[in-house]
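Questions regarding the structure given below will be posed in turn.
With one protein chain removed, the remaining protein chains of the complex are shown where they sit.
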Amino acid sequence: MLANSPFAGSSLAVLVLVGCALLSWPLGRWLRAAMDPQTASGPLARCDAWFRRLGGGATAGEHGWRRYCVQLLVFNVVMFTVGVLLLALQPGLPLNPDGKGALEWSLVFHTGASFTTNTNLQHYSGEVAMSHGSQLWALMWQQFVSAATGLAALTALARGLAGRPLGNFFVDVQRATFLVLLPLSLLVACLLVLGGMPMTLDGAVQATTLEGAVQTIARGPVAAFVAIKQLGTNGGGFFGPNSTHPFENPSFATNVVTTMALIVLPMACVWLFGRIVGNRRHAVVLFAAMSVLLLAKLGVAMACESAPTPAFAGLPVAGDVGNLEGKELRFGPGAAPLWAVLTTCTSNGSVNCMHDSLNPLTGLVPMVGMWLNETFGGVGVGMINLFVYLVLAVFVAGMMVGRTPEYLSRRVEVHEVKLAVLAMFAHALCILGGTALFAATSWGIGTPNDPGAHGFSEILYEFTSAAANNGSGFEGLGDNTVPWNVATGLVMLLARFVPIVLPLAIAGALAGKRTTAASAGTLAVDTPTFGVMVLATIVFLGALTFLPAAALGPIAEHLQTVR
Amino acid sequence: MAKPPTSLFAAALVRPALVQAVRKLDPRVLARNPVMFVTMLGAVVTTVAIPTAGEELGFVAQLAAWLWFTLLFANFAEAMAEGRGKAQADALRAARSDTMANRLIGQGRIEPVAASALRKGDTVVVAVGETIPADGDVVDGIASVDESAITGESAPVIRESGGDRCAVSGGTRVLSDRIVVRITVERGHGFLDRMIAMVEGARRQKTPNEVALTVLLAALTLIFLLVCVTLQPFGQWAGASFSTPVLVALLVCLIPTTIGALISAIGISGIDRLIQRNVLATSGRAVEAAGDVDVLMLDKTGTITLGNRMATAFLPAPGIAAERLADAAQLASLADETPEGRSIVVLAKQQFQLRGREVQAPHATFVPFTAQTRMSGVDLLGGASKRRIRKGAVEAVREFVAAQGGATDPAVLATAESVARGGGTALLVAEGSQVLGVVHLKDVVKGGIKQRFAQLRAVGIRTVMITGDNPLTAAAIAAEAGVDAFLAQATPETKLARIREEQAKGHLVAMTGDGTNDAPALAQADVGVAMNTGTQAAREAGNMVDLDSNPTKLLEIVEIGKQLIMTRGALTTFSLANDLAKYFAILPAMFAGIYATGPGPGPLAALDVMHLHSPHSAILAAVVFNALVILLLIPLALRGVAWRAAGAAAVLRRNLLVYGLGGVLAPFVGIKALDLLLVALHLV
Partner (left out) sequence: MNDLFASLRVCLATMLVCVVGYTAVVLGFAAVCAPDTASGSLLRAKDGTVVGSRLLAQAFTRPEYFWPRPSACDWNGAAAGGSNLSPCNPALAERAQQAIARFGASAANPLPADLATASGSGLDPHISAAAARFQVARVAAARNLPAAEVQAVVDRLAVAPGPFPTGERLVNVLELNLALERR
């Protein structure tokens, strides 16, 4: 944010967004080919054969939504259990050069839930609490397979909407891991190594500073970890302060690479969806609607963050460079709001500046991103979240054109509406209910490190982040307590699997319906008008649900500063 | 319909509706509508809290009053919609008043019984001036019947045994002659009974779309409940406490009361609009299905063309005098009371001064037209000679001639084909084994029908013309009328097959029909409209009955179905869009004191973009607006939103603009105006 140069700031955003949008198209093609191969021969078919051999008997056959969900849930239970065991046994496991000790039980539960659910909310500081072994075996591994779970679920959803069986989860999850995430991670990790990021299994090194003091420098296999952290919309940092840390984001160049890695797969997921359901123009409309939302948030964030730090009002501090509290200089101007918007549009949650120290209205933008949680969204799950809004938008818009609503030629009726609104309600309940509970009780009172409205924002942000499976935080919150660990752990689990299972159930129901023929009288989902309808639905439902909370948090704090 | 009230707000409708509005406050009734049920709970809580709320007494009392008004307005809307139906039902019931019937008990003997004692299968005799006791089919005789009790149409209709005009309804009156009727329904299940039940809404079940919308509204209510309940702890964090009436006011303003209040009225009035057009639907579901229809199967005759094809020329076969052809054609048509038949008689008279002759049994045996033989004619026994004259479809007459050992001159066939190619119908006339020539019948396409079909095409509805004509004739008329497709030489079987074929391609099909052999197709179609003049079988197979027996009505039925669903969507959008302004009225009022550093208002007072007078006036204005908007939208709910023939995209754009954007803006204006009014009246 150095030098208040709107040109430099917006050029970075244009570079990253246009670059990613262009990259996402061929990546979407690859996603389709890898996740939903249509050929019975060739290298992809051979890969599939290996996957079926690796997974054993359960990989045979294509299933409906019930069996697919069971497979997904069983796998995730195993993933959670293995992760928790590895974390709990940390002191005894290898790759622990700095001799990290045992973790408290509620933190183990919270971290297990957090990485299983692709949230990566961290109530610990990586370089302080975790051994290299834990970071790699438990956390990095979960970063791969949890993202793969999301990708598998989206593929299944799209198949259902195309009227096909949902597929086989064990095959899908391997396709996602081995054919999509692994090669991309290798590429990004190598780029990051070239960008100067540490990649070593050695422990911390002691430095004697120029002034003769001792500085302990924690290191580790950062590049490999960060690649999948960004690509899989995981966001859990190797170090406590995440991608603000110079080892986790050494330069302008690595910042560009990691910012792009953050958004490119969620963008490609839109194309994957469009390709499988067989309506690419629909995907274009959705992509455009998401982009509009993204740009709107970006504009607000950039404008608000170019205002100087409010606390310095009246002090002799230069005010021409915007708010620099919690920001690094090397990423250049505009990098922080861009990342803050992208990381909360998607469910990534990594940060390259401290969100807690964003100007109040800028801080509202990440919250909005997570409340809506579908502007590209998490790998796979972002599109699934959007699908819930689509069902509702289609329902209302369908009525407005005078027909029984239908989506992709299948009727949206009471069963589908019921499941969709249940998912919406669960999201609101997790955020508002959790915040209310902690704002009113000793579990939450006293944990924020700021008074008044900002303290409320910290609590609100934490539940928002957990419910959106995001993982970023207003990190001033003293959240490594048993109530916080348990409550947000439960919220993350609920907010992960309810919004996967319910949409898959909808897709399963739709898949079994008779298709209706399209005509001039049917609601076309591939027109700009429909894009506007989707946007209006998202923005309105979001605003109506969260406006009071926003008013009492960031908006109140902002208005306090302008008086 | 018997004297339906025409004005939307006739005093005769409003007064009972006001009474009903109060009666419907019964919690058991309200429980069916989650939105209004929550509103009622809010009203009760606020009323109870009047003395203890800790707010200004007059303010809370006014809040409570307006919450009750919100409920009453909702009930009033429903009562208004039902009231129109009730008035119609009463008129119908008058026609059902018990009559006596003359039951036939074998060997022509008659016993008088009460109409209520009649069972299915009984036969009764109905003479001039008597009321037909129950629904049935005419098995003997012909009569003109006054059906105005059901149709509101005063011109009598002909009912006769056999054919497709044999069905009579209980409650109608015989004006001439005497008929024998076989009762086809049990008491209480008659047409009139169904009608009464239907218009009264007694057996009204929520339609699938209505249920889905109710679920959506219930879920939104739940979400807003969550928003309001969590607001108290949120406020506590900031050191504020909100009184229960204020939270209730916010809740009621947020939950979709507008659509919640009107959803029932919209559904009832949709059916009601059909009844006003003399169409009776067997269920609300059928009305909704009509909105989804995208293929209309229309009978050519009566719908696309004026019922009467006119004979325009006699085209004799080589070697046959035109006059002979005209004579034979006229003879064959004498007993043919169809407009076509009559037009042949008239044409023969005009061109060759041939007069219609009285030809009577036993000298002549008339062979009536049937769908199977597709020809009619007469057998004359003049002494020893026997003249067998036939006129009919080309194929049918050819076969007839061939069966007599004759052959058809290719020149005649060529003539027939050129007639057909021109959109006309060629009737072949034959006597014995000799083909005499062709009668050129011409269809007259109804004025304006082409534009109508173009409109339908714009809204994505295809029209399929069904005709018994040969493909050539059909193609020519189809082109002239502008239909999208046609089914030529249709038989009941091909009709049914065509419907199934369209449905397999994902289309929803509507059709009209009257004959018994239409029954399977009517049942198969997604919307089957039976003509009231049709047979009992047809009337039972369809899911709608058109009392006017006007096949063109199908177009209006589709419009009403679309309009019904559209009204729901538009008001849902409007209702939700309204919430934004209500937030901007109530939230600043609630939050004004929060984080205040001095005696003045706190920072969040800046959200008061409407600059309302005081927190109390702001909250009250929002609640009053919320209640009044229901009242203001009742006419829209009853009449339905404006329907235009345009594609889905254009309709969506328009409705989003009017009800979405309009719904966002209107309450800002309304609440500000009400705030000024409340202050002017010293109510706050």
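Order of writing sets the labels: A and B. Residues in every chain begin at 1.
By definition in this document, a contact is a pair of C-beta atoms (placed from the backbone, for glycine too) under 8 Å apart; a residue touches a chain by one contact, two chains touch by 3 or more.
Keep in mind that this is a model prediction, so the values were computed, not measured.
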Seminar exercise, completed: Not-displayed chain touches, in the whole complex, chains A
Exercise. Who touches the missing chain here, A:Glu62, A:Glu104, A:Asp450 or A:Asp526?
Worked result: A:Asp450
For this session: Could you tell me which of A:Gly274, A:Gly476, A:Gly521 or A:Gly542 touches the chain that is not displayed?
Result: A:Gly476
Exercise. Touching the left-out chain: which of A:Pro37, A:Gly64, A:Pro310 or A:Pro483?
Worked result: A:Pro310
For this session: Could you tell me which of A:Gly112, A:Gly150, A:Gly274 or A:Pro360 touches the chain that is not displayed?
Result: A:Pro360
Exercise. Which one touches the absent chain: A:Met35, A:Leu107, A:Val145 or A:Ala509?
Worked result: A:Val145
Problem set entry | Residue in contact with the excluded chain [from A:Gln90, A:Asn323 or A:Thr537] | A:Asn323
Problem set entry | Interface residues of subunit A (partner: the chain not displayed) | 2-3, 5, 7-8, 11-12, 54-59, 70-71, 74-75, 77-79, 82, 125, 127-128, 136-137, 140-141, 144-145, 148, 170, 173-174, 177-178, 181-182, 185-186, 189-190, 193-194, 196-202, 204-211, 213, 215-219, 221, 223-224, 227-228, 239-241, 244-247, 250-252, 308-312, 315-333, 351-354, 356-360, 449-451, 454, 457, 474-476, 557, 560-561
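The rule we apply is simple: only the chains that are shown with their structure count from here on.
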For this session: Going by the contact rule at the top, pick out the subunit A residues touching subunit B in the complex.
Result: 392, 395-405, 409, 412-414, 416-418, 421-422, 424-425, 428-429, 432-433, 435-437, 439-440, 445, 452-453, 455-456, 514-517, 519-524, 527, 529-530, 532-533, 536, 540, 543-545, 547-549, 551-552, 555-556, 559-560, 562-563
Problem set entry | Residue ranges of subunit B touching subunit A (in the complex, touch as defined) | 208-209, 211-213, 215-216, 219-220, 222-224, 226-227, 229-238, 254, 288, 291-292, 294, 457-462, 505-508, 561-563, 565-566, 568-570, 572-573, 576-577, 579-580, 583, 587, 591, 594-595, 602-604, 606-607, 643, 647-649, 651-653, 655-656, 659-660
